[in-house]
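Only one protein chain is missing; all other protein chains are in place.
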Amino acid sequence: MIIVMNPKSNQMQIDDVINVLKNSGLGVHVSQGTERTIIGIIGDKTVLRDIPLEIMPGVEKLVPIVESFKLAGKTFRPEPSVVDVNGVKIGGKELVIMAGPCAVESREQVIEAAQAVKRSGAQFLRGGAFKPRTSPYAFQGLEEEGLKLLKEAKDATGLQIITEVTSDKAVETSIPYVDMFQIGARNVQNFQLLKEVGKSMKPVLLKRGSATTIDEWLNAAEYIMSEGNYSVVLCERGIRTFETATRNTLDLSAVPVVKNMSHLPIIVDPSHAAGKSRYVIPLSRAAIAAGADGLIVEVHPNPMCALSDAAQQLKPSEFDSLCKDISKLAPILEREFNYGC
Amino acid sequence: MIIVMNPKSNQMQIDDVINVLKNSGLGVHVSQGTERTIIGIIGDKTVLRDIPLEIMPGVEKLVPIVESFKLAGKTFRPEPSVVDVNGVKIGGKELVIMAGPCAVESREQVIEAAQAVKRSGAQFLRGGAFKPRTSPYAFQGLEEEGLKLLKEAKDATGLQIITEVTSDKAVETSIPYVDMFQIGARNVQNFQLLKEVGKSMKPVLLKRGSATTIDEWLNAAEYIMSEGNYSVVLCERGIRTFETATRNTLDLSAVPVVKNMSHLPIIVDPSHAAGKSRYVIPLSRAAIAAGADGLIVEVHPNPMCALSDAAQQLKPSEFDSLCKDISKLAPILEREFNYGC
Amino acid sequence: MIIVMNPKSNQMQIDDVINVLKNSGLGVHVSQGTERTIIGIIGDKTVLRDIPLEIMPGVEKLVPIVESFKLAGKTFRPEPSVVDVNGVKIGGKELVIMAGPCAVESREQVIEAAQAVKRSGAQFLRGGAFKPRTSPYAFQGLEEEGLKLLKEAKDATGLQIITEVTSDKAVETSIPYVDMFQIGARNVQNFQLLKEVGKSMKPVLLKRGSATTIDEWLNAAEYIMSEGNYSVVLCERGIRTFETATRNTLDLSAVPVVKNMSHLPIIVDPSHAAGKSRYVIPLSRAAIAAGADGLIVEVHPNPMCALSDAAQQLKPSEFDSLCKDISKLAPILEREFNYGC
Partner (left out) sequence: MIIVMNPKSNQMQIDDVINVLKNSGLGVHVSQGTERTIIGIIGDKTVLRDIPLEIMPGVEKLVPIVESFKLAGKTFRPEPSVVDVNGVKIGGKELVIMAGPCAVESREQVIEAAQAVKRSGAQFLRGGAFKPRTSPYAFQGLEEEGLKLLKEAKDATGLQIITEVTSDKAVETSIPYVDMFQIGARNVQNFQLLKEVGKSMKPVLLKRGSATTIDEWLNAAEYIMSEGNYSVVLCERGIRTFETATRNTLDLSAVPVVKNMSHLPIIVDPSHAAGKSRYVIPLSRAAIAAGADGLIVEVHPNPMCALSDAAQQLKPSEFDSLCKDISKLAPILEREFNYGC
């Protein structure tokens, strides 16, 4: 961290800041510029958490030099992490596809979806049992009944199960049924929930919030990891911007940026970003070409009958065509993907 | 709701849509334009929740005409609501000021803050016992210990107590100690938590999320109100934009917009928006001039010693000067505010 | 266009609106809902430009149904347009790559860059002679001297030349030297300049502004096309959002969205979006995978010596590697690209 003093600050104020730092056991490096004095801090800045340097007299601003997260950063682990979910490795050479309906609606729907996505090469079945909906009057999910159906689909197909959890209680209820938790965009800074999935020690897919910077997102991952659970996979799903032609603006730059800042794997959700199924295939291809480790895609055996987000769910035939594309793209990018089961 | 058909849609597709609507018991009004056919829907659209009209063949888009919230809207209640918290009325003629430290840190700090803000005319003491922080390594709040100190401060000063709750458990713990719950910006779409404070029947201050549209915010209020709890006060606290000179961009237009769309009272939090105490006073004045029903402002007896958000907390003397300003502005705006206790 | 009347509007107000429309020669379709009256307008809405319907008593809002642009839209031309620049076709099967330095700096630099990008397969040389810079003290370009150097490079390599024009005078000066004009992001709504390049009848690359919606961007294209110049190619280059890890947020969804709304070709500029050369290659691959018709990429023979935007310019060896990637991606996407000259 660097402290930039105000051009009008006097020597006493500069000395006061230096003393505070030294008394906290930190090293100090003072640089007298033509207009301003700059004070560099050397040592473990965590001791500064409780000292409001920014309001000390004469201080103009603090400039952070190092990121605020640790376990999620490259300094902690320079090599890419691979998250292993019962043998399916996310972040390795193989591309991982999670697919399935927005919401679990019925046994028939979920089994049919599972078989279809398995057939095309998906390794995970996704399906919502707890649905966070903008309006309280919209369908809110089957809850535990839905989890049981997901478990049945797992038994029938061998797919790994991922589902969104929205509260401590949902975490507890889901544990026996699922292989991986998903934290949705709206809960990316629900710190209580992040700690809870951290404690569960199950792998977690952490979606980016629609107004979350990459730095804040990695801090959210840090909440999970600081509980000892390092099996975190990030998921870019679009940010909120002024453009309304798509539901959110898919930020594919986040893929190489995260790869540069963190060791955690990152996948992409093109369905929620686009909001329309016709954009899902080109954006899926783009995500993989940008270097994503996989995709999470909404697929419904019969989108016309879907109880939520119908417009963005692919038909099984469209999903199959997407998987074929991915299998052709993979070798060009030095990745692997087995189209078909 | 209006359904806009694609220019290339054929009569059969148009008939299909009409039949779906009629079979759901809705009235239909077809308008044949020069380029497109438009289908207006007459009747209670809630029956359409489970019908994915937007993906029926030939449909180009759906255009909502009426808002998706009800209880929070002017159609439900055309006159402004007044929320009564033990006799303090929010949304009436009197301006209401909630003030106090970002976080409860010690008995001395909270009592001193309470006495200071009371002295200048505040009707509420605010103070965080459960602190949602971006980094897991930052101070997280005193929890129940903090609530007890707030209660002591209430007993000493007669101020109403408002505190942020971040989980079901925090709601339960806080009930005996506080007069009003605050839902923070990060939890505005934590629907589980919204329902929980709804059930509590305590008054709720609902902050806008940093990426929440006004429409979504009113839908969040609807979650609370749909549990039977109509004592909801909205709080604008800045939205996330590209501008970095302030922490968030305070959207004061939201004040007249909310007054136009909803009957709920609205106050403004200039402290979190600005992020710097020097901007708090001008923005507070602006908020009141824009028509806000009150303010929630961070005040710390000694900001230099604050454990969180030191840079945005006012000193008691600055707060006093703000209250003086508000008392002068009030009559011009046909409001009232009693400076001094 | 649809007119939504206020729930409190009375019959006289509704009749007034209907009369205004009928007097303008338009057809009217009135739909009486349970809460509101909705008035659909049939016929050529251009006659409404001078009638402020939105402030007539009783009117709540106007809802546009059809886009405000025409020549740029699919209704005007349902099939994709191909823009021919001296035989190089943009928007056809072949992918088109424009490459070269941010700014023209010297004969040696521009010739060396031209030969390098030609060698890897680029069809266009880009290079700025008129540089719009945020600070008035930064390098502003060689102007006509730069244009002459671009022309020399064309003669030496056979590449087409594209350069940014920033004023009417720059248009006039550039005409003899260049094959295609570029309108930069900052000038996307400089309507005077749009008309000027429209009149020139030279092909135009129209960059999206950093805060321009896709609808506004297509209206900007309409300005050029309404002068009779239909040779317009769009270029996505990132929009301004809250995220600061990249200079702008590259909106690759714009590629399929534009393909859905317009017949105009669209290419992508990953250099200005990313701001850092390390992100250019993954984003270039992603752009092509999303369906873009080509790329415009900054390449400098020696980025260490660049006078502007050094951080985002590729070295010739990096550009060569990118072209190799594109040549492998092309067949998977049913496109063509000839790596090497």
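Order as written gives the chain letters A, B and C; numbering starts at 1 within each chain.
Following the convention adopted for this analysis, a contact is a pair of C-beta atoms (placed from the backbone, for glycine too) under 8 Å apart; a residue touches a chain by one contact, two chains touch by 3 or more.
Keep in mind that this is a model prediction, so the values were computed, not measured.
Asker: Using the touch definition from the header, name the shown chains in contact with the chain that isn't displayed.
Answerer: The undisplayed chain, in the complete complex, is in contact with A, B, C.
Asker: Any idea which of C:N219, C:S262 or C:S327 touches the chain not displayed?
Answerer: Candidates C:N219, C:S262 or C:S327; residue touching the omitted chain: C:N219.
Asker: Tell me which residue among B:S68, B:T246, B:N302 or B:S321 touches the hidden chain in the full complex.
Answerer: Looking across B:S68, B:T246, B:N302 or B:S321, the contact with the absent chain belongs to B:T246.
Asker: Touching the missing chain, which residues of chain A?
Answerer: Its contact residues with the unshown chain are 2, 4, 7, 29, 31-36, 38, 40-44, 63, 65-66, 75, 240-242, 244.
Asker: Which parts of chain C are in contact with the chain that was left out?
Answerer: Against the missing chain, chain C presents residues 46, 49-50, 52, 54-56, 68-69, 132-139, 166-170, 186-187, 189-193, 195, 209-211, 216, 219, 222-223, 226, 240, 277, 303-307, 310-311.
Asker: Under the stated touch rule, tell me which residues of chain B contact the chain that is not displayed.
Answerer: Here the touching residues of chain B are 211, 213-215, 239, 241-246, 249-257, 260-261, 273-274, 278-279, 282-283, 285-291, 325, 328-329, 332-333.
Definition applied: only the chains that are shown with their structure count from here on.
Asker: Chain with the smallest distance from its CA centroid to the overall CA centroid?
Answerer: A
Asker: Distance between chain A and chain B based on Cα centroids, please, to the nearest Å.
Answerer: Roughly 27 Å, centre to centre.
Asker: I'd like the Å distance between the centres of chain B and chain C, where a centre is the mean of that chain's Cα atoms.
Answerer: Going by mean C-alpha positions, chain B sits 39 Å from chain C.
Asker: Could you pull out the residues of chain B that touch at least 2 other chains?
Answerer: As it turns out, chain B has residues touching two or more other chains at 240.
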